[in-house]
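Structure in structure tokens, see below.
Complex shown without one protein chain; remaining protein chains in place.
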């Protein structure tokens, strides 16, 4: 099939956005099929594999991919046709100095850190569940499988190279459960070819990713790629069949909230022609908001609005619907 | 009906939690029927009534109510059997120095402030909608009616008296859309009689209340009251038929997140006997989180978990279900 | 001497600003001589007296004092003629959940808290030193004695009553080493009589009060009192012989910074007639800034500028110089 690019990565080696040569070229209108390792690089396989002992680096990504024709000022549209666990297990952990409820590199204290502990989840693709099992009692419960990618981004602006664990205007480690199959992610292009990369699959995660990680899992990923020429996108945006989502990344968390709300309001103004204060009012009453992560170097929050509230407005030249149609040709 | 206390407030006069004599006594097991004015004290009735001109004070509450037998260390349970708009219209506004997207008293800048503008919403109780209408174009859209109370609290600890616009451990201006009819709010009691008060109804609000107010509306409120003796509650908690919710209030916003997550984890430990790290892991993967307000003197966020994830755990001696049953005797 | 009011408090009993009857009346132009207990109410007297065991409440203040003629919209000027340790020892401590480098009520984590430990300092009034002695080695060193009051405030606005541990626009627990003898503190009056109170003496403290307390010490205090009628003061301000200081109280810390800088800029505009952007520029290059506390319910920062940079501008009708003269009549 000429419209499909298959790329199978070897051992994890990319840990940044920017600063690396492309591993493959994708044309707008093509579909990329690839896979991603988990945030531990696959090194945590039992509850006895403490990340601090078995991992040298965290959060490998697959890529970067060069998108033909992409130039600064364009928008890259990535439609996730499928995000499927590549294993029947996922891993999670607490960390001594990472996560929202322990002191960290930045929120530095003099206390003893939190204990490092690992959990293993069984994933049942047929039933659509992940099984939580307590470490220190026999409590266990099935949770809904809800696969997503924690990390998708492009090369940053200004010649910067950012660790893959960082979310920012270039995307990166957004760690939001909204980035599941069926959605389209819009990212502003900063360099020729966009140079996007992706990884950090979670079989599921809670909102806020409070312990610092989700149910980490290697993934098989199918992405339909589009390019919206001459249209800039200041912050990562997601379109689903029913809503528009803006994502802000910042500290403190209220700044991530402010960014996401302001971006959504600006977007609504563009799509509806509403006055900015009218759009502010509409989003204030009709909007939804939630944290993605409150643990990474920058925190993320999203602002969302149902598209039916916007009375039929269409974003990015209906790229989401077009890509969804393109992806359906695969099945 | 001996189990019902009716209290009809006169003109708005209470703007604090603490510092006021009770207006009525309610016994555990009784139902209170009362009403609340909107946050403008009813003074903003058309889009030409600028709050800065027509309002002297903001956010009146009805109460305080003395709960017989309530003592410090107990928990007050308030089940909201009904929260019904008392008018067929609601008002909203932007403010020069209030709201998440303008500089404020605390986030002080030297810029010109945002313009003050008022919106009027038509409320259709039969259909269950509130109608947004733009001020500067003919754009209009129906949004779902979703009535809630922004402000419910008790007298604070330590002899403090707090403005009704402040949320904190005593409840107060939580401004979360989760406080709708059908839920039970748990608040720790700090003084004899608890002295709870309530107000600030919204016909609906977005998550984060980004412009600073919801669709403000006077309400008819029916509350079933219970007292859980000898059980302390550190932060406001909500129980619905399907989930448990902890609310944190703080600045910066990540501290509100931390408080809510830590309180929910602690609560889960109590209900399930899970080890604290096991509960941390479970909430991290199964939890939900969202902002209530990101505009008040303290911001609020909630952490929620489905009760079915907890395998049948029962909170506060099943107070929620008992109060729901009590309320049903009214119909 | 008719110009002097002597007030000797009995056992510590006041722990709030607002909500209490005045203990004495002071007229503008009079001098008040009184004393204050330390933040432990005098209960921590040896390194074996753990605050969590021997203290029921923290941070008692002396007062409130009713200032004759003070009305909302006026400014109270308090010139500290003398702040003198009443004992030859002071106490300090770490706390499990209080201080900048441990998790707290608001910055909630799941870690083990910090250890509680007490230090005793010898104070040598003649030499002007406080002696630090390590608990777990024989390291000891003399530090300069630099007595100050951590807590000075008036009754808050809006009928609020705030715990004495809270700093805000009404003053309160500012915990800044700038509040030493020789300075004049300006506070906006919110209620008839102002109702000021004071306490929380420190023999010295570092900037930021990182462990949560200074070298806590009972004090003898001499205050010259003045009233500036019809002049409002939005945030606490201090005048010394050589500089003007504005204090902001907020979380996150950058908001305390913003408040203090904006208030100083506004003040400079009033005193010099400079355009606001010109004043912004001048303060940006000539200003100084430092934290008071980064541990209390609201953090404090101050912004300062040398009065000679303002070319002879005079604040509050030269109240500072007049009060200093008044105080000198005592000696």
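Letters A, B and C mark the chains as written, and numbering starts fresh at 1 in each.
Rule of thumb we're sticking to: contacts are C-beta pairs under 8 Å (C-beta built on N, C-alpha and C of every residue); 3 or more make two chains touch, one makes a residue touch a chain.
All values reported here derive from a predicted model rather than from experimental measurement.
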Contact partner of the left-out chain, one of C:170, C:204 or C:324: C:204
Among C:52, C:124 or C:281, single out the residue that touches the unshown chain. C:281
Quick one: which of A:127, A:140 or A:161 touches the chain that's been left out? A:161
One chain is left out of this view; which of B:110, B:133 or B:192 touches it in the full complex? B:110
Hidden partner chain, touching residue among C:54, C:86 or C:101: C:101
Which residue numbers on chain B touch the omitted chain? 101-103, 107-114, 252
Residues of chain A in contact with the chain that isn't shown? 15-16, 18-19, 106-110, 158-163, 248, 250-252, 255, 258-259, 261-263, 265, 276-277, 280
Chain C, residues in touch with the chain not shown (by the definition above): 92, 94, 100-101, 114-115, 117, 119, 121, 130, 132, 134-137, 139, 141, 143, 204-215, 251-254, 257-258, 261-262, 265, 272-275, 277-278, 280-291, 294, 299, 301, 303, 309, 311
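Here is the rule we go by: only the chains that are shown with their structure count from here on.
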Would you mind checking which chain's C-alpha centre is most distant from the centre of chain A? C
How many angstrom lie between the CA centroids of chain A and chain B, rounded to a whole number? 33
Round to the nearest whole Å and give the separation of the Cα centres of chain A and chain C. 48
If you average the Cα atoms of chain B and of chain C to get two centres, how far apart are those centres in Å? 35
When you check chain C against every other chain, which residues touch at least two of them? 107-110, 252
